[in-house]
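Complex shown without one protein chain; remaining protein chains in place.
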Amino acid sequence: MTDFHIKIGSVEFMNPVFVASGTFGYGVEIPDLLDISKIGAIVTKSISLMPREGNPPPRIVETSSGMINSIGLANIGVEKYIEEMLPQYAQISTPIIANIVGWTFDEYLEVLRKLEAVSSNIIGYEINISCPNVKKGGMEFGTDPETVEKLTSLLRKATNRLLIMKLSPNVADIASIALSAERGGADAVSAINTVVGMSIDPYSHQSNIFTTFGGLSGPAIKPIGLAAVQKVYRKVSIPIVGIGGISSGNDVVEYMLAGASAVQVGTATFRHPDAANQIFDQLKTYCQTQNIQQISDLTGKVKLHS
Amino acid sequence: MTDFHIKIGSVEFMNPVFVASGTFGYGVEIPDLLDISKIGAIVTKSISLMPREGNPPPRIVETSSGMINSIGLANIGVEKYIEEMLPQYAQISTPIIANIVGWTFDEYLEVLRKLEAVSSNIIGYEINISCPNVKKGGMEFGTDPETVEKLTSLLRKATNRLLIMKLSPNVADIASIALSAERGGADAVSAINTVVGMSIDPYSHQSNIFTTFGGLSGPAIKPIGLAAVQKVYRKVSIPIVGIGGISSGNDVVEYMLAGASAVQVGTATFRHPDAANQIFDQLKTYCQTQNIQQISDLTGKVKLHS
Amino acid sequence: MIDQVCKVLSINPLAKDIWEMTFSADQLVKIYKGAGQFIEILGDKTWDHPLRRPMSISGITDSTMSIIFKVMGQMTSRFSSLKVNDEINVLGPLGNTFSHPSENETAILIGGGVGLAPIMNFLNELKSINNHVLTIIGARTKDEHHLDHDPCNGMYLTTDDGSIGDHGTVMPTLDRIINTVKYPKLYACGPEPMLKAVQQFGLTHDIPTELSVESYMGCGVGLCQGCVLKREGPDFAEDSYQKKYTVVCKDGPVYNAKEIHFD
Partner (left out) sequence: MIDQVCKVLSINPLAKDIWEMTFSADQLVKIYKGAGQFIEILGDKTWDHPLRRPMSISGITDSTMSIIFKVMGQMTSRFSSLKVNDEINVLGPLGNTFSHPSENETAILIGGGVGLAPIMNFLNELKSINNHVLTIIGARTKDEHHLDHDPCNGMYLTTDDGSIGDHGTVMPTLDRIINTVKYPKLYACGPEPMLKAVQQFGLTHDIPTELSVESYMGCGVGLCQGCVLKREGPDFAEDSYQKKYTVVCKDGPVYNAKEIHFD
């Protein structure tokens, strides 16, 4: 029997397979066919200070082994989230990680403070920094090491709960951003968010996404996510949550070998709402046949040639 | 009948579908089954000052809708290239673009000068800047706008032939790099080179690539290439050669709509050695059914929603 | 909803590029709620085409479901090459249903192109409860029709080129027969221009109208927020997050014509 417990910061999870932000709603409006109690943790869609209606359609399009989305961070806003969603978590045993987004330092901080202010069943926060910094001329928060360190330390001061900074892959050097998050006091980093992509209908000549650019996800980006995790693993000592194109138990193993302590499943859930559980089952089979005693033993154990 | 002529700098090409660097050798050792005279242009594998044996195997691995390579810029070096390959171009009517790589400014310049010094059948140069700058602590040339501008202007002074700077996608802001290339005097930019990726065998725990990190190519990265081309198109006025995951005539159309004047086919050639010609044939059919008079009319004509 | 591996029981061409496929669905039919609902098919185990394809349920029995589909692109073309006994993965039933006409109302069903799929299903549902129904099915030309023009039995075909049935879109026929009905209720499914016309017609004549809409779908189950459509008016369903957009796979695909806004 394999031990599937993993630890991130001071929090222990029963199972390293989480569901990714934006692909599982708030964790309460889930399809009836699946048993969420078996999922390692649920990361909510990004929550902002004010409600957001999101971008006009078309919001999604399929690509080779992937998809592009531009949902536009549609969400009910933190107040309604506290009012309507938080109470429902009392009925759920699955750990909930609230994903927070903002366009200024203050916005991030205020959302976090509002959540901290209420006694809640949230186990921690994941911070979406793939968002344009309005004060810095629209550059993504996640592209500047100093900004990331400052944001992290601001949030760190405001909570003792698990604090995970979610890294953008659209940078030249993701490891240095991770280092900033570590210096700022993050318990962990997660990587990667979606990769900037575009798609055009050759017949109508129209952009297949209203906002022209969207976020590429799915198996197409798995190699990019794996490289990011390995690069970050070499640079920081805090745990890493691996994300990007995970659709099988073997994919989880690849991410853990590259350096992840846990993983998140995103796009795969759109093919099978129950994907996270199916992937965990495949992981169990792998561990049994490969005789893995402790899943956390895999973390960072890739054998390099050079 | 569609007119397929396109112009880059002052050079006119009969057909906008080229073959990409590193996927077609030097253009002379091509498989007997294909007629290269129909190809728009051949970009050679990267040529360096000294011969390079390349990286140890494993050098390639398949991924979802893509592959990772780490050939290590294996090549015979510029002197042998001049001696053995250049003379053979006399027999070929297809335009040849020599791709050049270096690890210092001087190396790039010396390769270019050596090629310029001999009367040759090369129509121009593509400069591979996805290479660590040894003087700058191993940061890729292609990630720093100043470096790119400096390199471009150095090379510009040394040649009047077509000068194309090949952009790396592994940056936060590819358009600003393109702008540097334009300022440095490049006739055009090409985008994109491969995306940093990794792959692990979950059973052996070994990296599937000797050098751990390699370059992701193929349809998986098409959305990334398209986004890059569109971003660059918005920022510069020199022509763009679109690269990344092109495997059909429709893909060429997408790239042109996004802003490309021509395209290069890479990985697709590994499935069908004749891919570039097949793709051009598909493009012809598309143009016929869609009644396109002039292929260059498509460039940049994507219809945006916002 | 459930996620069932289904066996293809029959697959036949109905008209030009239009196919009917019936598959085993014993689990799915148990939780089926009514005409208007759809399923999402995963035709391919590989990730080459990651997303499922939504298809209206066009027919149902104790243990089977049918769809009618048009070959549009790569996946529908692959569906058309499925053979009897091949397996497909079906997620469903999804979405809401058409609401039945009240006792004094007469249902006028309007289908355009493969929009006839849910319409035929609803027609059979209403027939089974002895409702009086009129049906108009539009297509561009004869080759795209597989039904008979049979006005005496309330089945009107239209073609843009007049090659069968009434000449023109569905609208002139609707305009003509609407006066023969005291309390009409309209139900339509088809291409957006047709839906717009029916919506306009219903609003202008103050006739209750339900439209089944299409939208590019990601998950089909309300998780991705990809399938949104703009709302009209202030009403909105409980389970969508936004006032401006409605989530078609969950709140739809059937809407009161007053509720939604086409661009």
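Just so it is clear, A, B and C label the chains in written order, and each chain counts residues from 1 on its own.
As a working rule, contacts are C-beta pairs under 8 Å (C-beta built on N, C-alpha and C of every residue); 3 or more make two chains touch, one makes a residue touch a chain.
Note that the coordinates shown come from a computational prediction; the quantities given were computed from them, not determined experimentally.
A.B. asks: So which of the visible chains would the left-out chain be touching?
C.D. replies: In the entire complex, chains touched by the missing one are A, B, C.
A.B. asks: Have a look at B:S130, B:S168 or B:S247 and name the one touching the chain we're not showing.
C.D. replies: The one listed residue touching the chain not shown is B:S247.
A.B. asks: Which residue from B:L33, B:A90 or B:A117 sits in contact with the chain not drawn here?
C.D. replies: Going through B:L33, B:A90 or B:A117 one by one, B:L33 is the residue touching the chain not shown.
A.B. asks: Which of these, B:G9, B:G25 or B:G300, touches the one chain of the complex that we don't see?
C.D. replies: Here the residue in touch with the unshown chain is B:G25.
A.B. asks: Taking the full complex into account, what residues of chain B touch the chain not shown?
C.D. replies: So the residues of chain B touching the missing chain come out as 22-25, 29-33, 45, 51, 53-54, 56-67, 69, 71, 74-76, 218-219, 247, 267, 269-274.
A.B. asks: Could you pull out which residues of chain C are in touch with the chain that's been left out?
C.D. replies: 44, 46-49
A.B. asks: Spell out the interface residues on chain A facing the chain that's missing from view.
C.D. replies: Counting over the whole complex, chain A touches the hidden chain at residues 64-65.
Everything that follows uses one rule, which is that only the chains that are shown with their structure count from here on.
A.B. asks: If each step moves to a chain the current one touches, what is the fewest number of steps from chain A to chain B?
C.D. replies: Minimum number of steps from chain A to chain B: 1.
A.B. asks: Quick one: report the Å distance separating chain A from chain C, using the average Cα coordinate of each chain.
C.D. replies: Chain centroid spacing, chain A to chain C, equals 36 Å.
A.B. asks: On a C-alpha centroid basis, what's the spacing between chain B and chain C, in Å?
C.D. replies: Going by mean C-alpha positions, chain B sits 47 Å from chain C.
A.B. asks: Pull out every residue in chain C that's touching 2 or more other chains.
C.D. replies: In chain C, 47-48 touch at least two other chains.
A.B. asks: I need the residues of chain A touching at least two other chains; which ones are they?
C.D. replies: 56, 58, 63-66, 218-219, in rising order.
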